[in-house]
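Note that this complex is displayed minus one protein chain, with the remaining chains in position.
Naming follows writing order (A and B), and every chain is counted from residue 1.
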Amino acid sequence: MTAGATQPKEGRPKRPAPTTKRIFTLIFVAIVAWAVLTIDVRLERLPDMPAALANIFDRMFLRDGPEWSYLPDAVGYMIESVQIAWLGTIIGAILSLPLGFFGAKNVSSGLISNIVRQILNGIRAIPEVLVAVVVFIPMVGLGAYPGTLAIGVHSVGTLGKLSAEVIEGIDPGPVEAARAAGGRPLQIQRWGVLPQVLPEIVAFWLYRFEINIRASAILGAVGAGGVGEALVQSLQFRRFDRAGMLIIVIVVVTILIDTASGYLRRRIIEGGDRPSKGAAREQPELAVLRPGAQADAPGGP
Amino acid sequence: MTAATASRGVRPSRPRRSLMGPIALLVFLAITWWAASDEFGIDFDVPRLLTNLTRGASILAEFLPPAWDFLPRTFGPMIQTIQMAVIAAAIGCGTALPVAFLASRVSTPNRFVFLVDRGVLSVVRALPDILYALVFVAALGVGPLPGILALILFNIAVVAKLLSETVDGVDPGPIEAARAAGSGKAQTVRWAIFPQVLPNYVAYSLYAFELNIRASAVIGIVGAGGIGNLINAERRFFNYDNLTVILIEIFVLVFVVEMISIFLRRRLV
Partner (left out) sequence: MIEFEQASVTYPGGVQALKNLTLQIPAGQMMVIVGLSGAGKSTLIRAVNGLVPLTDGDVTVDGVSVRHARPKQLREIRSRIGMIFQTFNLVRRTTVLNNVLMGRLHDAGTLRSMLAMYKHEDVEIAMQALERVGIVEKAYVRASNLSGGQQQRVGIARALAQQPKIILADEPVASLDPPTSHVVMRDLQRINRELKMTTIINLHFLDLAKVYGERIIGMRNGELVYDGTGAQADEHVFRDIYGRSLTADDMLGAPAPAG
């Protein structure tokens, strides 16, 4: 987007032609245009939307107010979601740690690490909801159980990949020293690798927990327990006052947990005296900038 | 060891082991036990899990072989999923740009706007996108439109938060230079801040698009269009082999999108 003179004077360089940028912009515009023009969407109700939304918002929070008498139940459902997320994250963390080691090129062999990484990618690609809906609910029925399992399994994918990346990024010095001192392989991992990566990996676990809170709320929508189920039901029966109460509880608890977890993460990262390599540690969302970094939960960061 | 009696230095006493570690561990175990117990928690029973898993194995057999003849029926919904993701990403990421600048201490015009913007973003992010899908479906009926709207909201929240945090960390030098030259607030943002965060913005937008692809597969389950609708239908009829086909498709799509995203990010940075 450089402004340029139309006729370069003597000695002045010519303005470079912006072909690459133009091509990309063209492709981008073409794709968006295709999507807009070919989607089968009825727009007639769109003008009504603001009024309809205002109405719903009104009924959720203002007119009938959030149903405060529903608060204990709402909190109960939210607690269930938090428990699901907690246990699911633990399952994911426990299973992902060894997988992270296997998936790291510098720790395990090239072949094994590749296979493990591909498996992890595969697990990551399927959103938890689908895992729950398609696999676990048919297996164990409805309720909190399949939800926990679904979150656990999906988390293994993301945490495994992130752990492997962290492990690949270590300083090889301590590992070499451990090997030189005659350490056995497991010892080398425990003393050479683990101390370097543990703070960051634990920080990822905490971050995953934050995301899983949202995931478990979503899972409720398909019957996997927790606050999502209550939410869907209240909306389907048009009990907007109840829905309002649930929403308030969700927001408050999520923000509380986010804050606590964020605080813990920062403490853990700063606990070591290593200078943190920039915001990517504290804010794992920024890890998306690393080449090859890939997207996470559908519930969002 | 020499016999010199020169001072060897006083050995420090062993530092008191901090109690933080053990306490944290205790708290952690307590919470876990509470969460898994049957009275207070979700009754997470490992033995039952194993029996279920073995029973589940027979169900798993129904997933294979994938019913490939089902494939053509999935094309329409899949395309709709992609369309929804594209539109929501375009509108959402575009809107997120000004929202992000207002949410950063560095580029916001005044404190009130800053606090309101940050506050709204926090709240919007705290709620799962399914909720927005549900609300929009309640307001507009089923179909892809409520899905798109929900995704737009979700996109804005995600990208604006990420971008505002990046903006918080920009090099203040060019900003000082712009101010010193008499540039106004908007101009400063456009020329001193935006060029610095452009690669990040592109990365975040691509990330949001990837999230959209996955999310639009999911929100269909509550009626907001896309492949989720089909998933709902098929699972009601226990057509597990059809579901396998859908899952494979989703996996392939996500994989392709990620490859494209990596390629684009490398090129544009």
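What we mean here is this: contacts are C-beta pairs under 8 Å (C-beta built on N, C-alpha and C of every residue); 3 or more make two chains touch, one makes a residue touch a chain.
What you see is a predicted model, and the numbers here were worked out from it, not measured in a lab.
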From the listed residues A:Arg15, A:Arg63, A:Arg238 or A:Arg267, report the one that touches the chain absent from this view.
A:Arg15
Among B:Ala89, B:Ile156, B:Ala192 or B:Leu211, exactly one should touch the missing chain; which is it?
B:Ala192
Can you list, in ascending order, the chain B residues touching the missing chain?
171, 173-174, 176-184, 186-187, 190-192, 195-196, 198-199
List the chain A residues touching the unshown chain?
1-6, 9, 11-13, 15-16
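Following the convention adopted for this analysis, only the chains that are shown with their structure count from here on.
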Which whole number of Å gives the spacing of the CA centres of chain A and chain B?
4
Which part of chain A faces chain B closely enough to touch in the complex?
24, 31-32, 34-36, 38-43, 45-46, 48-49, 52-53, 55-56, 80, 82-84, 86-87, 90, 121-122, 125-127, 129-130, 133-136, 138-140, 143-145, 148-149, 214-215, 217-218, 221-222, 225, 228, 231-232, 235, 238, 247, 250-251, 254-255, 258, 279, 283, 285-286, 288-289, 291-292, 294-296, 298-301
Would you tell me which residues of chain B are touching chain A in their complex?
31-32, 34-36, 41-44, 49, 52-53, 55-56, 59-60, 79-80, 82-84, 86-87, 90, 122-123, 125-131, 134-136, 138-141, 143-145, 148-149, 154, 157-158, 161-162, 165-166, 169, 199-200, 203-204, 207, 210-211, 214-215, 217-218, 221-222, 231, 235, 238, 240, 243, 247, 250-251, 254-255, 258, 261-262, 265-266, 268
